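Here the complex is missing one protein chain, while the rest keep their positions.
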Amino acid sequence: MTGPVLVAIVGGTILTVGPQGTIEKGAVLIRDGKIAAVGRDLLVPAGATVIDATGRYVMPGIIDCHSHTAIEESVNECSDSVTAEVRITDVIDHRDVNLYRELAGGVTTLNVLHGSCNTIGGQNAVIKLRWGKPPEELLFKDAPRGIKFALGENPKRSNFRAPGPPRYPATRMGVEAVLRESFQEAQAYKREWEEYEKKVKSLGSRGDKPIAPRKSLRLEELKDILDGKVYVHAHCYRADEILMLIRIAEEFSFKIRTFQHVLEGYKVASEIARHGAGASTFSDWWAYKMEAYDAIPYNAAIMAAHGVKVSMNSDSDELARRLYWEAAKAVKYGGVSEVEALKMVTLNPAWQLGIEQRVGSIEVGKDADIAIFSAHPFAPDARVEQTLVDGVVYFDRAKDVAARTAPATKAGGSP
Amino acid sequence: MRAPVVALVMLVPAMATAADVVAIRGGRIVTVSGPVIEKGTVVVSGGKITAVGAAVEVPAGATVIDASGQTVYPGLIDGLTTLGLTEIGSVAGSVDTTETGDVNPHAEAWIAVNPHSELLPVARANGITAALAAPAGGLISGQSALLRLAGSTPAALTVKTPVAMHMVYPTGRPAFDISRLFEEPELKTFEERQKDKKKSQEKDLKRLANLLEEAKAYGAAQAAAKAGRIPPPKPDLPMEALAPVARGEVPVVMRVDAEDDIRGAVKFAEEHGLKLIVAGGLDAWRVADLLKQKDVAVLASVERLPRRESDPYDAAYANPAALHRAGVRFAIVSDDASQSRNLPYEAAMARAYGLDAGAALRAITLSPAEIFGVGDRMGAITVGRDADLFVATGDIMDPRSGVTHVLVGGQEQSLETRHTRLYEEFKKRP
Partner (left out) sequence: MSPEAARRGLAVAAMAALWARPAAAPAARTEVYALVGARIVTVSGPTLDNATLVMRDGVIEAVGAGVPVPPDARTIRADGLVLTPGLIDGFSGTGLPAPASRGPGAGGATAAPPSSPLAPQAMALDKVRVADALKARDAGITTVLVIPREGVLPGQSVILNLSGDKAEAMALKQPAALHLHMSTLARQYPGSLMGTVAYARQSLDDAIHYRDEWAAYERAPAGKKRPRYDAALAAWQDVLAGREMLVVTAFRENDVRRALAIADEFRIKVAVAGAPQAFRLADLIKARKVPLLVGVNFDPPRPARAFGGVLGDEEKERRDIEDAERNPSELHKAGVSFALVSAYAPNFLAGVRKAIERGLPREAALRAVTLGAAEALGIADRTGSLEPGKIADVVAWAGDPLTKDAKAKMVFVDGQLYEPEEPAPSPSPKAEGGGQ
C-alpha cells in the first residue's frame, strides 16, 4: 500500500490568481494531485518530491477556451447546418504533438471545439493535457457538456465556394432561421417524448406498452440545450448577430454560456453582461475577414469593464503556446490590471467551462495544474520551465533539452 | 515606363524650418548601434537626427517631447509584410498581393500600395515605422519595396524600390488553395507522392533557371542596344525586371523553409550568380553554418509551429538565437500585415529562447535595414540617420508597454487608429 504522492514547489513567486493574491518566495504543497497548502514558510513533508522554483514564477495552468488541438481528421462535420449529434470526445487524438507543445506554453486544459462550419455544430470535449495517456484519460472528468454554435461568415460560407448544390443558409437571416427551426423541432421532439412517458406511466404494468418515439441523437442534444444541460459556446463576430443569438436564447429559455471570438462584443457589452454570458476572444487579431474589420484590441477591456467574464483564447495550435502574452495585452490595451489579465487565461475560462471549482487558480482543494515560468509570465523574456497537471510534471524544459540529440538544438538552445 | 532600377525617394524637403525641429528629452535612449544612453536627448531636424546624447541641449524653438521615465527607440522595421497590399484577407477586392500566373517579376509592390490602409496606422502606433511590402505567391512573385509608414501617396511612402525580387522555392507540393478545399483529392501512395514531388520540383527549378538565363541574355541585348551595336530588343517587361536579378545586382528573397530546399536554394543561387536572402527559413538552424559560409541572410518569423513532429518544440523560437550564434545575418519579421504591430513580441519570443536582448532588438531595427541596403540611414539612433523614432513606456518587447510618441521622417505622427476611434466611441456606451 503506497502512501500519498507528495510534491512541493518551493521558493518561487506564486501568482495564485485567488484570494491569497501574489506570494513571494512561497510554496505550493501538492498531495495526490490536489493542492494541499499554499503560502510562505510551509513545511515540506518528508518524502515529497521538491521542485525548486527559486527566482521563478508559479501560476495556475493556462486554460484555452477555444481549441481544435488533438482532433482526429476533420474539425468540422460540414455536410449539414445542424450536426448536434457529432462528438469531439469520439475523435480525441492523444498523440497530437501539439498537446505537448502547448504544455510547453503553460497550458493544462483545453476546450476542444467543433469547427465553425455549421450554425449548430457538435459537442465539445474538455481535456487536460496529460500527455502520453490514452484518449479516455485526457477527458476532464465531470466537466459540464458543451456544444458549438457558429454565426456569420463561416456557417454561411461567404468566403469559399463549396462544390455541389449550395447549402442553406447563405445570409445571417438564414442563420437565425436555422436556429429558430432547430429549436422548434427540438420542442416538438421534447413534447413527443413527454407524451410517450406520460402514456407509459398511465398504463403502468398493464396493457400493451406503446413504442417509444425514434431516438434522434441530434434532437436529443438540442432538447438537452433547451433543458439547460449543455453549455452553448457560440462563435460570433458582429454585434447584431450577438444580439440575435441573445434574443433566440431568451425566446427558447436557454442561456449562452460563452460568446466565442465575439470581436464586436465591445459594442454590446452590457447586453452580454445582462444575459450572463462569458466572452472568449482574441487579444488583437483583426482584418482577416469582413466581420473582423471592426475588431479592436480593447475588446477584452471594454467587456470586462461591463462585468463580462472575459477569457483570451487561441483557436490555433500555434497561438495556444503563447497565451500568457495574449493576456498581457489586456494590460496594454485598456489598462486591465495584471491580476485581472491573468484571470483571462486561468480563472475566467475555468468559470466559462464550469470547472472553476477544480482549476483556474492555485487554491487549496483545487487540482494541481500549474505552470512554472522563468520570469513573470508577462515579462519579455519569460518562458515556461515546467508544467504540471494533477501534480504530475508533464513538461520539463531541462529534461526536454537534455534529451535532444541534434547538437544545434542543444548548444545554447538551453538555459 | 518604370523608374530606374534603384530609386530612392526623399520624404521631406532638404530645407528645415524651425517647426521641423523636435527634441525628445529625458528618456532612456536605445541607439541599437551603440551603448544605451540612460538619460539623454535626441534632436531631429529636417527629417534627420541631428543630435543624440546625455548632454545634448534642446535647441530654441524646438517642439519638446518629454520622455522622462520612458524609452526612446529607433523606429522598428518589419522586414517582410504585405502592408499596404492587403486590407481584409478574405475580401478579394481589397487584396493585391498575388498576381495571376506563376511568373510576375515585373509586379512591383509600391505600385499597388494603399497609403490609406487602416493597417498602416495600426502598425505605426506600436512603433513600426518602416516595412518591406512584398508581393507573394507563384514562382516569381514580384518586387518588394521598403515603405515608410507615413505619407499620402505611394511615392511618398516608398523609401526604396526595388528592394528585392521575391520568389518561392518550388517545394514540389501543391500550394494551399481555399477554393479547392472540398475537392476530392487524388489518392497516391507515399512513394508515388515523393516521386511526383521530386519531378515537379525539378521541373520548376528548370523553368526558373531558363527564365534567369533568358533574362541575362535580354539584359545583355539591352546594353548592346544602348551602345548602339544592335537594334533594341522587343519590349518585355518580365525580362527587363529579371535582368538585374540575373546579373546579381538586385537580391532575391526566396521563400523556403525545409532543410533540403534551403540547401537547394543556396546551390541554385550560387549556380546562377544570385544574391540570396532566405524568407521563412524555418529549418535555417539546421544549415546555419552553410548560410554563414555563403553569406545568406534570413528573414525569420518566429511564431510558427515546428515542421516535424520530431523537431524540438521551440524550433522556430530558438531559430534566431541559433543563427546569431553561427554569425548568420538575420531579421525577425511578422510576415503578415494586420499582425505587424506584434513584431516586438516576435523578437521577445526569440529573446526568451536564447537570443540576447540587444540582438533581438537589432533584428527588428538595424539588421533589416542593413539587409535591404539602407543600414547607413535607418535602423539606429545616430546623427545623420532618418528621424524615425518612437517613445515607449517601457521595454517595447514587453507586451504591457505602450507607445506614447512616434516620429516618421522627423514628423510626429498621430497615434489615432481605427481601433482607438472605435475604443473611444464604445467605451462610453453604457
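Letters A and B mark the chains as written, and numbering starts fresh at 1 in each.
Simple rule for what comes next: contacts are C-beta pairs under 8 Å (C-beta built on N, C-alpha and C of every residue); 3 or more make two chains touch, one makes a residue touch a chain.
Every value quoted in this text rests on a predicted model; they were computed, and no experiment measured them.
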item	value
Touch criterion as defined above, residue of B:307, B:377 or B:427 at the omitted chain	B:307
From A:19, A:47, A:164 or A:204, residue that would touch the chain that is not displayed	A:164
Selected from B:116, B:173, B:199 or B:429 as touching the chain missing from the view	B:173
Hidden partner chain, touching residue among A:141, A:201 or A:214	A:214
In chain B, positions touching the absent partner	171, 173-177, 180-194, 196, 257-258, 282, 307-310
Positions on chain A where the hidden chain makes contact	72-80, 83, 85-88, 90-95, 114, 122, 134-136, 163-164, 208-209, 211-212, 214-217
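Going forward, only the chains that are shown with their structure count from here on.
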item	value
Parts of chain B lying in touch with chain A, wherever the complex brings them together	87-91, 118-119, 178-179, 181-183, 285-286, 288, 303-306, 309, 312-315, 318, 321-322, 325, 337-339, 341-342, 345, 348-349, 351-354, 357, 395, 397-402, 418-419, 422-423, 426-427, 429-430
Chain A to chain B touching residues, read off their complex	78, 97-98, 100-101, 104, 153, 158-164, 266-267, 269-270, 284-290, 292-294, 296-298, 302, 305, 317-319, 322, 325, 328-329, 331-332, 334, 338, 374, 378-383, 400-401, 404, 406, 408-409, 411-414
